[in-house]
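Before any comments, here is the structure.
Of the protein chains in this complex, all but one are displayed in their positions.
Each chain carries a letter (A, B and C) given by its place in the written order, and its residues are counted from 1.
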Amino acid sequence: MKFWERLGKIDRRIIYIVLAVVVIIPLILTVKLPGKVRAMPRTKDVFDHIENIDPNGKRRSILISVDFDPQTEPELKPQLEAVVRHAFARNIPLLVMALPIQGTDIGIEVFTRLAEEHNKEYGIDYVILGWKPSPVAVILGMGNFIEQVFPTDYWGTPLSELPVMEGIRNYDDVGLVMDFTGSSFYVYWVYYAHTPYDVPVATGVTSVSVADIYPFLGSKQFIGMLAGMKAGAEYERLVKDKYYQDQDIFLRGTQALPALSASLLVIILFVILGNISHFATRRKS
Amino acid sequence: MFFLLLPFLLTQAEVVSPPERSYDPGMDVAVLAGEVDTLQAMLTQVTGNQVEDLEAHMSSMFTRVYTIDSILKVLMEPEELIVEEIQPPANVKVEDVRNDVGNQLVLRWNLSPDDSLLDGYVLYRAVEGKQEFKQIQVLPPGADSTNDNNDLLARMIEYGRDEIASLRRNLPRAKRALPKLKQDAAKFPQADSLVPGIKNNLVAIILGYRRNTVRQFELDMETAKRNAERVQIKIDSLRGEITAEQTEVFTEHVNALASGMVDLQSMVQEDLPPGAAELEALAEETSKLRAKIQGTTVYRVQKLEADLANLEAEIASLESMIANIAFIEEADLEEYAKSRTERMQGLIEDSEGKLLKNRLSYRYKVVAVRGDLQAPSELSAAASPSAQLFHTQRINVLVAMIFFFSLVTFFISQAKRGKNLFLRKIAGLEAIDEAVGRATEMGRPILFVPGLSTIGDIATIAALNILQGIAKKAAQYDTPIIVPNRDPIVYTVAREIVKEAYSDAGRPDAFNPDSVFFITTSQFAYVAAVNGIMLREKPAANFFLGMFWAESLLLAETGNISGAIQIAGTDASAQLPFFITACDYTIIGEELYAASAYLSREPNLVGTIKGQDWGKATIAGLLIVLTVLAMFGIEFAVKLLTTV
Amino acid sequence: MKRRIPLTLTLVLGIVMMIQFFIPHQFSQDFKNTALEWLRVIGGFAFIIGLASFITHHYTKIKHKKEGWAYSPIALGALVVMAVVGLIGRSPNMNWIPVTVQGQQISVFTYLFSNFFTHMMIPLGATMFSVLAFYIASAAYRSFRAKSLVSILLLVAAFVIMLAIIFYNVLPLGDLGEWLLSVPNMAAKRGILLGASLGGIATSLKIILGIERGYLGGTK
Partner (left out) sequence: MKKWVPTVIFLAVAVVLIVLAIVFLPVSKSVWVWIAALLTLAIFSILYRDNPIYRIAEHIFVGLSLGYGLAMIWHLALWQIALRPLFVEGRFILIIPIAIGLLYFTRLIPKVSWLVRIPISIALGLGSGIAIPLIFQATIFEQTKASLVLPEMFAPGNPWPGIWAIILIIGIVTTLAYFFFSRKEKSVLSPVSKVGIIFIMLGFGATFGLTVMSRVSLLIGRVQFLLREWLGIIAQ
């Protein structure tokens, strides 16, 4: 029984070190999970929807809203990159905006890097709209006329001078609104874009909000969802298998997956051990 | 640490590929069109055209055979039909679209019996009583309805106006800039001749895009040249990468593939009837092999060479553009601006003439067209696009709003009139007495954290309401209470509340002003300080009520270790699980508001809770009743909840 | 007057916007678009409140030499540097003091601004949250107790979800997790969502009617 008691009083820093080791080792050893990552149905839904967007049709563009701060960047960036790669591979025009102010520069960083990798050109294949205050007024206003909300792009060029905006006027010309958020901005897109203007909306979220989003998935208010880093890995896999089979692209999420599995397992073990030690020592006293 | 390997071992056990989606029926035609082409090509190559095999293959793959029939028909009867007469569409009906701003009409008609022979339909419109028909839309064959609205026209008008405005704005600017531009352009060798297309383009650029000075061109060119150099270097280095050995391996692979192809082809030829599927597999296999053999190096060199060619072309065009600026005169700018403005004005007038107007009635005719042949339908009845003042499909929302508003206001007024409205007890609240009692017995203090949010948060207000009751009990039993704060305003309010509670309990002298204090606005520094209090002062009861974020976990964990009774409550659903597993009692979500109403008896709070209660009851009731109705196949149930 | 004007504005605008929802006519749409545009313009100025309270907070801290005041100049300095660099560096066509980065000529301000963001703000923000992983591991060991039926249920559900994530490729587990999320979880979350929506509507209504007036200045 002494063993359990001592285990119960273990220093928290030892636990920290165990977790750190469990995260670092699979990353360094570049452990690869056997088999392919199986995509969850919600992820597949998003992929299929983007597959079915016709880059020459009416609803031909995707509006990407980078609604996250640096705080949740590690979870959402793999998703964002995978979706952007997918859209670039299919030549879908992309409009990029942000509801929280810091999202703009995260978007710029990702897009400048990926555009160079994929030979895409600013103003022709994508446009950074930037940020405007009052999220509700921004989302609702874009349903009327995008240029009314964003008269110019992020760098001050009038939108009418950018070829990518040709024929894209409001949500009627948008095939999908893809919102990436670490907070509850997804609700705004349901309330103020999907409900009044009936534009398809999907969301990429941190795992924290995943369970809360299910009611909206059940009611088809979201056409799909990307759930945390795991979904980033799944989407990367789907995109790579279809478009980049022979190309070497950096799969941020896939690389992280073994470490994620290992650390979750360790945490489960911690809970079990902690409970055993708790009840063992309590019975004694 | 064998468990590290466990997930990988287990996943090895059963690897399942993602479930294939069955074909979407709506997509059959598109998918099939592609299939037919490739298959036909392959079959012709191997056996000559055998339509039976094609059909067998396709019907094994797809359930919808009728689309195949239509494709086969086209495949088997390729000769051009000679048509001398076509029938018109009939029965053109026009209807106003309800619940809109009054700018659209919906049209429906019966297809012409010769629909499959047509090039399409052309839609004409005239104002009622006038003979002048305007062409509105051109539709593909098979279209038997359309929506006539102002969307596209409004877009055209807006585009035209924008362009005119920018021309007007930019003309004087461009005139001013031109001499300087020409000066700069003189530095470049003259172009051989002035290409009219480039000239127009240049004039437009100079007029419209103020950043595009020669300077910008020069910069662009520099970048382009630098890029070209880089690409060249890259190509050279990559070429160096392929060794003689690699080339040998490469050739070997190609030869192997070539011999393999022959075998595979003969094999396919032998068992052809079900062989279409194998053909497909073969095609896939071949393409994969080819990609592998080609090797990334060769691919990259090719791509870079293409890039280089593009860049060189770009440099050349930039050079000629800059040189051409020397030929542009001020008159050119004016002329361009004038002609462009005229064109845009024409566009605007034309579009405005076609706009549907709210108060006019219109008649339509639909003309079937094949080459030179035209067959106009009868004129439709007149219809007018009207704007509505009430959205009839939103009545249900209006009813729900009025119902819920009256519930809330009714209960608030009841509560204000002093009527005692019943609210159930809340488990966490009952434990408060127990916790305060235990602290008194043990002679240790009570810790109360009113959340980390501002006073604007409902959860904070609810927490402060609960603090009122706890502070009063603490004052009665003479148990010390500690209230650390993160928000300065919450701090002042909390202080007042505790002070008031002590005087309510008849012991104003016992109030210790240092017991309610402000720590810091920094999230983690605040938590560190509170954790320090828990470990040093060892309070017997911890209350975490209000709005919490990530720190919930830290607070609850430290409290748990210090052995205190913990009562937590928040409406942040992501934080509740941490409280539930680490605290003794947890007040969940809405319970927090109810608890605060229950304790404070504030009429606004109690009334709202009651109103929401009956709102929830209505929803639950509707769910059950409408489900029963829907199960009996009554569509009304679903319609009732459909909004636009 | 100090209360009546704002309360009347809220009442009138709130009711007008509610009525607007039911009128499809053009004038109603035009009104809505103008209101939204004004809302965006007004919203642009709202940051002043945050800025003012930040500066006064740190200023008083330094003035009275409160605990930890030495950090306040750092925060204020970072604010000023970032604001200046951003105001200059993000201007269109800015090329003061150009530097060459990867063959492109850009202003040193633009260069600093984007690097401050990507190499200071992102790592700082992201790491602050990642620290929680360690805290969760520690709490998992020391505090997540299956002490009642309720917490047992909760822990079991959490285990199922975590195992489903780890072993998603193993069919029954992955599907069990998916089921848990899309049936019992969805039911509970939908119930809570419906309740919370009613709460949100009631609060909005109280704001419009002037019953809830916390925004008038915090204290009563």
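Definition applied: a residue touches a chain if its C-beta (ideal position, glycine included) is under 8 Å from a C-beta of that chain, and two chains touch if they have at least 3 such contacts.
All figures in this text were calculated on a predicted structure; none of them were measured in a lab.
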Contact partners of the omitted chain among those displayed are A, B, C
Given C:H25, C:R90 or C:R145, the residue that touches the chain left out of view is C:R90
Chain not shown: contacting residue from C:T60, C:Q105 or C:S204 = C:S204
Which one touches the absent chain: A:I10, A:L162 or A:V190?
-> A:V190
Which residue of A:L63, A:L140 or A:L226 touches the chain not shown here = A:L140
Looking at A:V23, A:V66 or A:M142, which makes contact with the chain not pictured?
-> A:V23
Contacts of chain A with the missing chain: which residues?
-> 13, 16, 19-20, 23-24, 27-28, 30, 71-75, 77, 101-102, 104-105, 130-134, 136, 140, 149-152, 154, 156, 190-192, 194-196, 206-208, 210-212, 215, 218-221, 227-230, 250, 252, 255-256, 259-260, 263-264, 267
List the chain B residues touching the unshown chain?
-> 394, 396-397, 400-401, 422-425, 522, 524-525, 528, 573-574, 576-578, 580-581, 588-591, 594, 598, 609-610, 613-614, 616-617, 619-620, 622-624, 626-627, 630-631, 633, 637-638, 641-643
Chain C residues touching the chain left out here are 2-3, 5-7, 9-18, 20-22, 35, 37-52, 54, 68, 71-72, 74-87, 89-91, 113, 115-134, 136, 140, 150, 153-162, 165, 179-195, 197-198, 200-201, 204-205, 207-208, 215-217
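Throughout what follows, only the chains that are shown with their structure count from here on.
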Chain-centre distance (mean CA atoms) for chain A and chain C, in whole Å, is 17
Please work out the Cα centroid separation of chain A and chain B, and write it as a whole number of Å.
-> 12
Note: chain A residues in touch with at least two other chains are 35, 38, 212, 261, 265-266
Residues of chain B that touch two or more other chains: which are they?
-> 7, 11, 15-16, 573
Show which residues of chain B lie in contact with chain C when the two form their complex.
-> 7, 10-11, 13-16, 99-103, 211, 219, 223, 226-227, 358, 387-391, 394, 397-398, 401, 404-405, 408-409, 412, 455-456, 458, 461, 488-489, 492-493, 520-521, 524-525, 550, 553-554, 556-557, 560-561, 571, 573, 577-578, 580-582, 589-590, 593, 604, 608, 611-612, 615-616, 619
Within their complex, chain B touches chain A through residues 1, 3-4, 6-8, 11-12, 15-18, 21, 151, 155, 159, 162, 166, 208-209, 288, 291-292, 296, 299, 573-574
Quick one: which bits of chain C touch chain A in the complex? Just the residue numbers, please.
-> 29, 32-33, 36-37, 39-40, 42-44, 46, 92, 114, 117-118, 121-126, 128-130, 133-134, 136-138, 140-146, 155, 159, 162-163, 165-166, 168-169, 174, 178, 181-182, 185-186, 189-190, 193
